[in-house]
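Here's the structure we're looking at; comments come further down.
Of the protein chains in this complex, one is absent; all others appear in place.
First chain written, first letter: the chains are A, B and C, and each begins at residue 1.
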Amino acid sequence: MPLKGIIPPLVTPLLDDQHLDLPSLEKLVNHLLKGGVHGLFILGTTGECTSLSYAIRKEMIDSVCRLVNGRVPVLVGITDTAPEESIVLTDYSKECGAAAVVAAPPYYFGLSQPEMVTYFEKLADRLCLPLFLYNMPSHTKTMIAVDTVEKLAKHPNIVGFKDSSANASYFNALLYSFRNQPEFSLFVGPEEMMASAVLMGAHGGVSGGANMFPKLYVSLYEAAKSNQMDEVLSLQEKVMEVSAKIYSVGTYGSSYLKGLKAALSVLGLCENYLAGPHSAFETDQVEVIRQNLKSIQGL
Amino acid sequence: MPLKGIIPPLVTPLLDDQHLDLPSLEKLVNHLLKGGVHGLFILGTTGECTSLSYAIRKEMIDSVCRLVNGRVPVLVGITDTAPEESIVLTDYSKECGAAAVVAAPPYYFGLSQPEMVTYFEKLADRLCLPLFLYNMPSHTKTMIAVDTVEKLAKHPNIVGFKDSSANASYFNALLYSFRNQPEFSLFVGPEEMMASAVLMGAHGGVSGGANMFPKLYVSLYEAAKSNQMDEVLSLQEKVMEVSAKIYSVGTYGSSYLKGLKAALSVLGLCENYLAGPHSAFETDQVEVIRQNLKSIQGL
Amino acid sequence: MPLKGIIPPLVTPLLDDQHLDLPSLEKLVNHLLKGGVHGLFILGTTGECTSLSYAIRKEMIDSVCRLVNGRVPVLVGITDTAPEESIVLTDYSKECGAAAVVAAPPYYFGLSQPEMVTYFEKLADRLCLPLFLYNMPSHTKTMIAVDTVEKLAKHPNIVGFKDSSANASYFNALLYSFRNQPEFSLFVGPEEMMASAVLMGAHGGVSGGANMFPKLYVSLYEAAKSNQMDEVLSLQEKVMEVSAKIYSVGTYGSSYLKGLKAALSVLGLCENYLAGPHSAFETDQVEVIRQNLKSIQGL
Partner (left out) sequence: MPLKGIIPPLVTPLLDDQHLDLPSLEKLVNHLLKGGVHGLFILGTTGECTSLSYAIRKEMIDSVCRLVNGRVPVLVGITDTAPEESIVLTDYSKECGAAAVVAAPPYYFGLSQPEMVTYFEKLADRLCLPLFLYNMPSHTKTMIAVDTVEKLAKHPNIVGFKDSSANASYFNALLYSFRNQPEFSLFVGPEEMMASAVLMGAHGGVSGGANMFPKLYVSLYEAAKSNQMDEVLSLQEKVMEVSAKIYSVGTYGSSYLKGLKAALSVLGLCENYLAGPHSAFETDQVEVIRQNLKSIQGL
């Protein structure tokens, strides 16, 4: 600690809504670790966490921890509307050997900022693993305000923050607030802004595209960290190409998830299956993804 | 079927986040049935469904069905982000003797209207109890469009609709759409508009205030159903007084829930405890609720 | 005062963005007055107010006041982001003989509730005509809170309120708040809920459909006011038919405006022209409107 680098949000490979695809999971984990990622974040938004039964969530925690076997830290998403369930998952994660847990605000009842402070403090008190806060307004419909993060960072069990708002003014305000607390990890979600966030001081990125191309994101992180601007701009173009060609097919709210799993299936890394309420791309759109993958230069 | 009348969303009486308050639950259920309600809806928004562990949800289903013992139909909220968990709860509800289940759209990932049609059709296919759709945009952040309801109403297992949007143009559009399908139940959530909705043709209301004053809401329903406008306006004023004095203390997003449970504690019907992430009113605000309760004339 | 009944939001008949269609305006005004409307509201949302140049707005004020010639009160929309322009239009309205003005909150910069109180108080201080507040959250993106209306109603120059939120809980809260101040006019915008609002105590409706069928809306208002429920339900069905068949063609945000002007052109009451940024329906969709108009029984 503090965590740094590329900690991809692992997809959850599924055979159907009831069954994890364990062989694909093994393939994926090894693919990512070989690519040099600095940690794994499971059961996040990309991991379709909220769509999975608790049985599959536990199987995922257990399996990934076993497969990773201590090579990198494993972070587990425990975002829930019922605090009791978050705690059960954390206890289980600790048993399995996870390094930390990650929680966004409850997403059914909205909380005011003071209520959010109380909620996370009470939760952190009861967790047996360090907690990363997770700002994900497009799904929770609420921002964690900068001064809420400042207050919560004083809790000994709250060790970092992942921001998926894509709001660079907000993220830079956090970097400024924590400029003298380098041990508090600040990670950025959207891969399209990972490089610029790292240039400005972020600890790293939770880049979904690293499920497909871990080396690309690790290299971009390294280039940004060492201020090699030519390399940054050249790799950034590839990252944007992935974003434009894989995550933007169709006009679904879930184009990112659909595109990512379709691409992973084309790459032979997992089945093209999304947990309900989502549906995977049909054959035609998988074909578009296949052609787009081919057209991405040099990947 | 079709269901009609006042089907209150039962609060969930709790000792703490881990323990249901069974004696209060028995008191409450008897209080409501004695008040003449036509059914009970458990594990809805008022029942703090999404805040409860699945263990407590099951205990609630089992206990209420046992306490009601067939006197009125019991409807069970199964709203979830993971379809598998909705199905498990439905199976359990059927075993316990519930009459139907109620589901809002998933509330983490947003769905487009066509995706919503697919989601609810697939879900209804797998449910062993009839399904009520539940429109709750303030918490799910999405409306179920009128023509989505029309499409879904063709599914043999989808038998009704509860609307908590408070949008009277929308609700009247539904009444118009279903004017020739009186067997499809249309219920309105917000009690402030229950009377006018019933006047215009709604089957009934899911009125939270009936936890406190079941007879008031049943009488208002009966008055509206039989077009006794003087009685309607007189009772409506009391309903609005409850809304203004019990649900509007403080400026919390959860003022309704906090006020309702505080009032129920003053009335001796359950503890003043809200499941996390919410907190109950403190002593001062409970005192305000106590005074406001007294000032509501003739209750 | 207080105003009561049906005060339609008059459409603005245009030849193009620079020219008012005066012959149609005369036809329209006479058509509405013959239909028994109790007033006219010009330069509202239905009047495409914000899309019109100030020159056309003034021509509209002058022309309508002249055509109406005191037969019913004329209300003028002065909603603006620049208070100075609201004041200029009010001065002009008074000169022309208008009875009152109507203003929604500024719609570029959002105001908090206390800022809204200050804004409207300062504005009302400077207006030479009585002011109706106008709640129009779908376009201004802000609600005027119930207690903001209560505060503002104390201003001697603020005499009423028009609510276009379609939120019946909110509107009923207003009716309850002002139950002892019958001189403060409460009007409802969406015609789909006009009847139920009047049943519950509203002073009247600002029903757009009255541009086409003034008698229908006047009759529904009268039926609701005198609690003739059979008549209410029968006329309500026609109003909902208009809503379903004229305002819901296509999936435009402006389907209401496009449909209304297309229908008026079919009825020979004005040109099928919408001011920029909107475009009128093309021939195909006008044909749909024509067929739908025919199919509305008994109109």
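The working rule: a contact is a pair of C-beta atoms (placed from the backbone, for glycine too) under 8 Å apart; a residue touches a chain by one contact, two chains touch by 3 or more.
As the structure is a computational prediction, the values presented were derived from the model and not from experiment.
Asker: In the intact complex, which of the depicted chains does the undisplayed chain touch?
Answerer: It touches the following shown chains in the full complex: A, C.
Asker: For the chain that's not shown, point to the residue among A:12, A:236, A:254 or A:272 touching it.
Answerer: In the complete complex, the chain left out is touched by residue A:236.
Asker: Pick from C:3, C:25, C:52 or C:263: which residue touches the chain that isn't shown?
Answerer: Selected residue, touching the omitted chain: C:52.
Asker: Considering the complete complex, identify which of A:136, A:193 or A:249 is in touch with the unshown chain.
Answerer: A:193
Asker: Extract the touching residues of subunit A with respect to the undisplayed chain.
Answerer: 166-173, 175-177, 179, 190, 192-193, 195-197, 199-201, 227, 229, 233, 236-237, 240-241, 243-244
Asker: Residue-wise, where is subunit C in contact with the chain that is not depicted?
Answerer: For subunit C, the residues touching the absent chain are 17-18, 50-54, 56, 81-85, 88, 105-112, 115, 118-119, 122-123, 139-141, 252-254, 275-279.
We adopt the following convention: only the chains that are shown with their structure count from here on.
Asker: State the smallest step count from subunit A to subunit C, taking one step as a move to a touching chain.
Answerer: Step count on the best path from subunit A to subunit C: 2.
Asker: Which chain has its C-alpha centre farthest away from the C-alpha centre of subunit A?
Answerer: C
Asker: Just give me the whole-number Å value for how far the CA centre of subunit A lies from that of subunit C.
Answerer: 49
Asker: Quick check: how many Å separate the C-alpha centres of subunit B and subunit C?
Answerer: Going by mean C-alpha positions, subunit B sits 34 Å from subunit C.
Asker: Any chance you could list the residues of subunit B touching two or more other chains?
Answerer: Counting only residues that touch two or more other chains, subunit B contributes none.
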